[in-house]
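A single protein chain has been omitted from the complex, and every remaining protein chain is retained in its original position.
Showing subunit A:
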Amino acid sequence: MAHIELRNVSKSFGANTALKGLNLTVEDGQFFVLLGETGAGKTTTLRVVAGLEKPTEGTVLIDGVDVGSWGAAERDVALVLQQYSLYPRYTVRENLEFPLKSKIRRVEPAEIKERVDRVARTLRIEHLMDRKTDRLSGGEMQRVSIGRAIVRKPRVFLMDEPLSALDAKLREALRTELKNLQMNLGATFLFVTHDQVEAMSMGDRIGVLDRGRLVQVGTPSEIYARPKNTFVARAVGSPPMNLIHGAVRDGNAVAEAGFSLPIAAAASQDGRAVTFGVRPEDIRLDAEATAKGRVHDVENHGVEKIVTVAAGDALLRLTTPASHKLAIDDTIAFSWNPDKIILFDRGSGLNLAGA
């Protein structure tokens, strides 16, 4: 198992810059999730670590050794891709054996069999071993491709959105499986996704990428509670954080949308034009509150309801127990938890408390 470090890595494809001065450390045995939208440079980062792309600038270190001149084979990493990349025309067993049969590493046939069988047990694909890979379902294919990665015992696991092509149920199941697997193996994982739920539920640490730059790195709860800027605030959490334009006056948040509620933070910001960030679960319906709004939309999620409230021209999302009866166009009053309000600079979008 290993420790990965990227120092000041940049990568451009022609005129396009995919990565800009990326600094990233993944500790030994850590489950690190890179979160970002399409085109943010997540896959490029993985490919640079894997040795499939050479960085334009900067160094990649695995266990403290500069691997810049090493090929993919020498780095001893495993890569699981979104499109599975199973070898066609071979059975599941042959696919799992593939990495062990290469001439570079001589593994005894008995050991190959033992290792392949163990992996098959772990991933519960024993009944599929003699099937051709084109006769598998998506979830089965992805399991085989994960199996092909772990059968080798590589130093690092790189996963490029391995779950995004699967349907929701299976994605949830494999998410738990992968996380358990990582903990059992004690392996270093670098996992790339655009799905913040995956990031929050699996990652020991999350790195948020925005257009080739790493915006914030932290544990899921740090990222959730103290986003560094409005981009991170929007990227993490479902439904996302409410961002309300307004100003601070006498310890109150005065929203441009026409309501005013108390805040605990930062008396020093008095009079300044800011963006208030508040998580949906920190807003509550409160009959005595002064802030008024109209129910714009209600989504019932079983455990809870997500209510969209129109206050002036702003739309706020809040969560409330599903038992709460609400009809569209009801007039309601709401308040929020004054301790949980985050202030962002209006121009730069940066968290004024620092992250």
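The criterion applied here is as follows: a residue touches a chain if its C-beta (ideal position, glycine included) is under 8 Å from a C-beta of that chain, and two chains touch if they have at least 3 such contacts; residues count from 1.
The definition used in the following text is that contacts and distances are computed from a predicted model.
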When one chain of this assembly is omitted, its UniProt record names it as which of these: "Carbon-monoxide dehydrogenase medium subunit", "NADH-quinone oxidoreductase subunit J", "Cytochrome c oxidase accessory protein CcoG" or "Sugar ABC transporter permease"?
"Sugar ABC transporter permease"
Touch as defined at the start, partner being the missing chain; which of A:K11, A:R152 or A:R279 qualifies?
A:R152
Among A:L6, A:I62, A:A78 or A:I150, the residue in touch with the chain that has been omitted:
A:A78
May I ask you to list the residues on subunit A that touch the chain which is not drawn?
50, 52, 71-73, 76-79, 81, 83, 85, 87-89, 98-99, 101-105, 148, 152
